[in-house]
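A single protein chain has been omitted from the complex, and every remaining protein chain is retained in its original position.
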Amino acid sequence: MRLSVILLPLLIMSAVAAAELPKPSPPRGDGAQCVEPTDVMRRDHMRFLMHQRDETMHRGIRTKKHSLVECLNCHTQKDEQGRFVSINAPGQFCQECHAYSGVKMDCFECHATTPRQPTPGSARSRDHLLGDVFTPLQFMR
Amino acid sequence: MDRDTATTAVRYQTLAGQSAGYWALLAVLAFTVAIGYAAAHYMEVHGHYVTGMTNQIVWGTPHVFAVFLIVAASGILNVASLSSVFGKHDYKPLARLSGLLAIALLVGGLIVLVLDLGRPDRLIVAMTYYNFKSIFAWNIFLYIGFLLVVAVYLWMMFEPRMNRYGKVAGFTAFIWRFILTTGTGSIFGFLVARQAYDAAIMAPLFIIMSLSFGTAIFLLVLVASFNWSGRSVGDDILDRLKNLLGIFVAVVLYMTLAYHLTNLYATEHHAVERFILLDGGVYTAVFWLVQVFLGSVIPLVLFYAPRLQQSRTALVAGAVLVVVGGLAQIYVIIIGAQAFPLLLFPGMETSSTFYDGVVNEYAPSLPEILLGLGGIGLSLLIAVVAMRVLPFLPERIGNPTTASPEPAAAGAAG
Partner (left out) sequence: MPSSNQNSQINESRRKWVGGAGAAAAVLTLAPGVRLLELAAARSEEEPVSGKVRWGMLVDTTKCAQGCTECVDACNDEHGLIGMGRPLTDAQYIRKLDLKDKLTGKTYSLPVMCQHCETPPCVDVCPTGASFRRADGIVLVDKHICIGCRYCMMACPYKARSFVHEDLTNQVPETPRGKGTVESCNFCVHRVDRDRDPACVEACAQAGHKALVFGDLNDASSAVSQQMAELPSRQIREDLGLNTGVRYHGV
């Protein structure tokens, strides 16, 4: 009897809460599917990212599968002007679920929140020029 | 004379905690802590550009306060060591207070250090990822270990059934704090890059500084807490603490002299010595006026001048000046050394957009000062609350009528 007196209000409150809070609906990424199945990603994306970051930083392994830069390449949206929107802005991919679950993200304190913006004539287009000193193997990739 | 029965006759009491003065003190300390935390929060939210610290002066006022508190924390335990390790049983009633202040000062210092980190939210990272070639990594263990060792030591003192282990605990704490203070001095001693560091004397200098600052702070807290709670402090015990402090101040002065004289002998170090001792502007002023004159010479006069031997005011004033001088010494060590430019090309005049070759400017900013003061406030707040909750203070200490040089005679009385 006492148990139901305690449990019942809790059940009602959680049902009410669940009913009022909309489920997160992050925008779809590019392509048919992600590099891992959705349920695997939901559960384990931090495990992949934490492993990948150590592999990349300490061992120089830059495979694209679990690369954060590659995540952004598919999962960032563009606005009307064709510029990428920050992935951690409200309503965008990461933030939709993270705001719902109340888990703070540390990644974008340091990591860029968009791929390089497609602005023509920016100084960064310079890095596509080769210059007159080759490093060997330029052509071998 | 059975020392143990003599000392178990000592009665310890908590602070009454009823008076307006007590609550006023708590309020002031709590306010200081709150402002200190607000300053740290401000620094963390906006980033360190709101402070006076830059890419040239990377450690500033918070580090001065933090290192001072950490160094003093180790030295303040010496009063307890005097009874447990050196057999001076007249100090035994003060051992509890000594242990409490050691913990309180260390916690205050560590809080300031942690809150100044660029990423204080990564404290867990600092406690789980270790590079054991770094003295900082060792210090994390030494500092946390010190808190535990002193806590156990205090337990041995409080719990009558554990009293007989007090000596072992006291000895452990003594060795531990020597290693800890050596570690703190080595933070600077191990830096090959800077002209003012990379010196073996840093470790022993820090040891003796800890004894000097710790004893001075202990004296001040002793006099304040006893006076304000209506307890009597004997002239004899004050006299002995005064002599002890005088010796420590003199040895600090000697070690400082040895450090500078050695550097002055080597042409390689002439530039940095000239900077500190002669034309470093604020650093030269702080060194000579505050560290040497106010912090060492004047206290020695106050402690040893024949006409001032009976004066408690002189003793308290001297202890205050030792504390001020200590802060000045740490200021010169930490900030003065950074103000002097790194020598990439000895023999060349250097200039760049990154402030190479110039004396680096620094002015303490308000958030930094408030954070440092907040650390002191926290230490004192911990001490006061602890004294209210547990019986750290003996009802009286020492013989109030005569200043006795004989330990045996004083022991018989107390």
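Read from first to last, the chains carry the letters A and B; within each, the first residue is number 1.
Just so it is clear, a residue touches a chain if its C-beta (ideal position, glycine included) is under 8 Å from a C-beta of that chain, and two chains touch if they have at least 3 such contacts.
Nothing here was measured: the structure is a model prediction, and the numbers come from that model.
Colleague: Give the residue, chosen from B:A30, B:L117, B:L277 or B:A317, that touches the chain omitted from the document.
Modeller: Only one listed residue reaches the unshown chain, and that is B:L117.
Colleague: Tell me which of B:V152, B:L342, B:V359 or B:L390 is the one touching the absent chain.
Modeller: B:L342
Colleague: When the complex is taken as a whole, what residues of subunit B touch the one chain not shown?
Modeller: Answer for subunit B: residues 44, 46-49, 54-56, 58-59, 117-120, 122-123, 125-126, 129-131, 133-137, 140, 187, 190-194, 338, 342-345, 347-356, 361 touch the chain left out.
Colleague: What residue numbers in subunit A mark contact with the hidden partner chain?
Modeller: Against the left-out chain, subunit A lists 53, 55, 57-64, 69, 72, 86, 109-116, 123-124, 126-127, 129, 131-141.
Please note the rule applied: only the chains that are shown with their structure count from here on.
Colleague: Using mean C-alpha positions as chain centres, tell me how far subunit A is from subunit B in Å, no decimals.
Modeller: Once rounded, the distance between the two centres reads 48 Å.
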